[in-house]
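For this depiction, one protein chain was excluded, whereas all remaining protein chains were kept in their positions.
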Amino acid sequence: MPPLRVTVWHEYRHELKHEDVRKIYPEGMHVVIAAAIKEHLGDDVIIRTATLDQPHHGITAEILEETDVMTWWGHMAHAEVAEIVADMVHRRVLEGMGILFLHSAHYSKPFRKLMGTGCGLKWRDAGELERIYIVDPSHPISDGLPAHFDIPHEEMYGEFFDIPTPDELVMISWFEGGNVFRSCCTWKRGKGKVAYFRPGHEVFPSYYHPEVRRVIANAVRWAAPVTNFAFALGAPNETRSLSPINTTYVINEELHKPTK
Amino acid sequence: MPPLRVTVWHEYRHELKHEDVRKIYPEGMHVVIAAAIKEHLGDDVIIRTATLDQPHHGITAEILEETDVMTWWGHMAHAEVAEIVADMVHRRVLEGMGILFLHSAHYSKPFRKLMGTGCGLKWRDAGELERIYIVDPSHPISDGLPAHFDIPHEEMYGEFFDIPTPDELVMISWFEGGNVFRSCCTWKRGKGKVAYFRPGHEVFPSYYHPEVRRVIANAVRWAAPVTNFAFALGAPNETRSLSPINTTYVINEELHKPTK
Amino acid sequence: MPPLRVTVWHEYRHELKHEDVRKIYPEGMHVVIAAAIKEHLGDDVIIRTATLDQPHHGITAEILEETDVMTWWGHMAHAEVAEIVADMVHRRVLEGMGILFLHSAHYSKPFRKLMGTGCGLKWRDAGELERIYIVDPSHPISDGLPAHFDIPHEEMYGEFFDIPTPDELVMISWFEGGNVFRSCCTWKRGKGKVAYFRPGHEVFPSYYHPEVRRVIANAVRWAAPVTNFAFALGAPNETRSLSPINTTYVINEELHKPTK
Partner (left out) sequence: MPPLRVTVWHEYRHELKHEDVRKIYPEGMHVVIAAAIKEHLGDDVIIRTATLDQPHHGITAEILEETDVMTWWGHMAHAEVAEIVADMVHRRVLEGMGILFLHSAHYSKPFRKLMGTGCGLKWRDAGELERIYIVDPSHPISDGLPAHFDIPHEEMYGEFFDIPTPDELVMISWFEGGNVFRSCCTWKRGKGKVAYFRPGHEVFPSYYHPEVRRVIANAVRWAAPVTNFAFALGAPNETRSLSPINTTYVINEELHKPTK
């Protein structure tokens, strides 16, 4: 298989404005997220990054065309993402591109367009302990993880998380201060796969955390598009056809000799 | 329980423009849909109707406030529904209003906003046999129905239907010309319930069909909001609280005498 | 509608053996569970109770025939439930009877037969705070509940809970000692509905807790069978039929006069 083409999109504002964030992510959070993916997927991926303040937010039709899976982190500037770019990303997911939304991207334009809900949640910025439990142990995103793992200091996100029922609920977070959260969820939209993963408040080094990095890499691989699948988007008129489309299939004798 | 307040929304254009449709629905399709609901739910519902060409499409903030469940049929004039009205309906569903989308409403603005997908499908207008199978027999929408029922002449809608994975798949249609369709589906969005039911092409009398009527009434009842449930939409900050909120509960001796 | 016929099944051993449990449930836990259901559903239910040490564990074919919804609590004597009775309950659920499993019934024979998994979980008997969050606010089982509620002292049950993916995840518990749990779940099996609700350790008065009682009553109502639905269990041979089964449907003019 050819390498998976990944675009790590990042708002990249907090690092430039806040010294404490810059200390943690001196080159920007996107660089660390890209490295996490590379660490686990190696030559199976080709990664590019894109940021809000690049022309077209670093997202053109060509780049989308060449992207199999995108990751998205945004927070303070969701409103500055141009409607047309958000629509392009939305459409590209329907066409098959996978996408992983991280942390505060729950309020990003592409996520809200894909979900159809308000996407609100409760929050508390108290640097408390987050413990993440796997509740879908056979899911590819759980691959290689322990039954639960801890992040010593994180922002709290709590239920009710105003999302559609996830197709798959992979992880649930426990927070020291008395809250729970559906921390890793997946959905399908059109021909594309969508995942959400909670950790990543900018003032904590969560994207250096080994299990968090593993989840991100696993989610990117999971979100890879299915190849060759062809169906028409839109509403095509269809003529009636009751003749089988595959009337004959050749039996290849060579293939069916006993293997054992 | 107080009666369920239902608003039957209808585009109401085909009947006015096409003689053949008017013959089937002389007062408009909305009148027949309302009657179907009334036939089954009787005094448990209060029904009003609203149509596209009324002021504000017949939908004001007050009417939405007084609506527990809405039904929606539209086709030729989806684009004429004002964005602001579609947004009001969308938001009201998130707040708890149930909604049932009928037939060609798969392409209506409120449905697309709630789904987050393209909502396309294949179609063929050949007046063929549609056979609808129940695949979720314990669902309230299946109440009182046979294992399958037939509509002698309907428009075909076929897969792939570009919707999010339904929370519940209640019925699947078989079409004479060689197609299948997920015909009755449900989703949850915010505090509201959403259902889609396929039949209802305007040139056939499908809304007089006894099982179709039963499904519509069942779906309206199923979509009723849950009472009294309070949670904040949006993203409230939450302070830490580890003291139990119900520290005492009185044991009422009277209540717990043996019943048998 | 005729009243829902409910059978509250209880192991009824802890109360007889342990003074501390008997103090909380002097007439047995089943009496309190029955009262909780009656408190909320009143004349809409007829309740009987049945216990392990009655002949046939209080469960005969006739009683099952007359039961719409059953609740089940067991713990120390799961193994004493006769295989044939567990099979009868299992089969009756497939035929349409609703069932609510409470607390330690996660390891009961009927639950395991219905789930097909090991049904294990982690546990800790430390009397810690349990906080239960609603994550499916439009579900009938959430009706009338706050966004979350607390039980001051409960046994901990923690993930991984070895159940099939729930059809619906209604509530998630947070435990003071660092665990989370999928506390209220539903599944469908055959024509019957199945719910699980976590609280109810015998040494705490959880079945007097107002929100716990409300959940139990809501779940019983939710689990009510759908009426009149007929399909053959087993594997019937089916002859081909392409003639519509409903060739005509009468249009009742009276029904379709404008309602507004």
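By written order: A, B and C. Residues from 1 in each chain.
One rule holds for everything that comes next: a residue touches a chain if its C-beta (ideal position, glycine included) is under 8 Å from a C-beta of that chain, and two chains touch if they have at least 3 such contacts.
Quantities reported herein were computed from a predicted structural model and do not represent experimental measurements.
Trainee: Among B:Lys38, B:Lys109, B:Arg182 or B:His201, which residue is in contact with the omitted chain in the full complex?
Mentor: That would be B:Arg182, which touches the missing chain.
Trainee: Using the touch definition up top, pick the residue from A:Pro3, A:Gly42 or A:Pro152 that touches the left-out chain.
Mentor: A:Pro152
Trainee: In terms of residues, what is the contact footprint of the unshown chain on subunit A?
Mentor: Contact residues on subunit A toward the absent chain are 27, 31-32, 34-35, 38-39, 47-49, 96, 129, 131, 134, 136-140, 142-147, 149-152, 167-168, 176, 188, 190-193, 205, 208-211, 225-232, 242, 244-247, 249-252, 255-260.
Trainee: In the full complex, which residues of subunit B touch the absent chain?
Mentor: 131, 133-137, 147-148, 158-161, 165, 168-169, 172-175, 178-180, 182
Trainee: Pick out the residues on subunit C that sit against the missing chain.
Mentor: Contacting residues on subunit C, toward the hidden partner: 90, 94, 107, 113-118, 120-124, 126, 128, 156, 158, 160, 162, 164-165, 167, 177-179, 187-190, 231-242.
Rule of thumb we're sticking to: only the chains that are shown with their structure count from here on.
Trainee: Name the most central chain, where centre means the mean of Cα atoms.
Mentor: B
Trainee: Among the chains, which one keeps its Cα centre farthest from the Cα centre of subunit C?
Mentor: Farthest by centroid: A.
Trainee: Rounded to a multiple of 5, how large is the rotation, in degrees, that superposes the C-alpha trace of subunit B on subunit C?
Mentor: Superposing the C-alpha atoms of subunit B on subunit C needs a rotation of 180 degrees.
Trainee: Taking each chain's centre as the mean of its CA atoms, how far is subunit A from subunit B in angstrom?
Mentor: 31
Trainee: Indicate the whole-number Å distance between the mean C-alpha point of subunit B and the mean C-alpha point of subunit C.
Mentor: A distance of 28 Å separates the two centres.
Trainee: Multi-chain contacts only, two chains or more: what residues does subunit B have there?
Mentor: Residues 167, 188, 190, 231-232, 242 of subunit B each touch two or more of the other chains.
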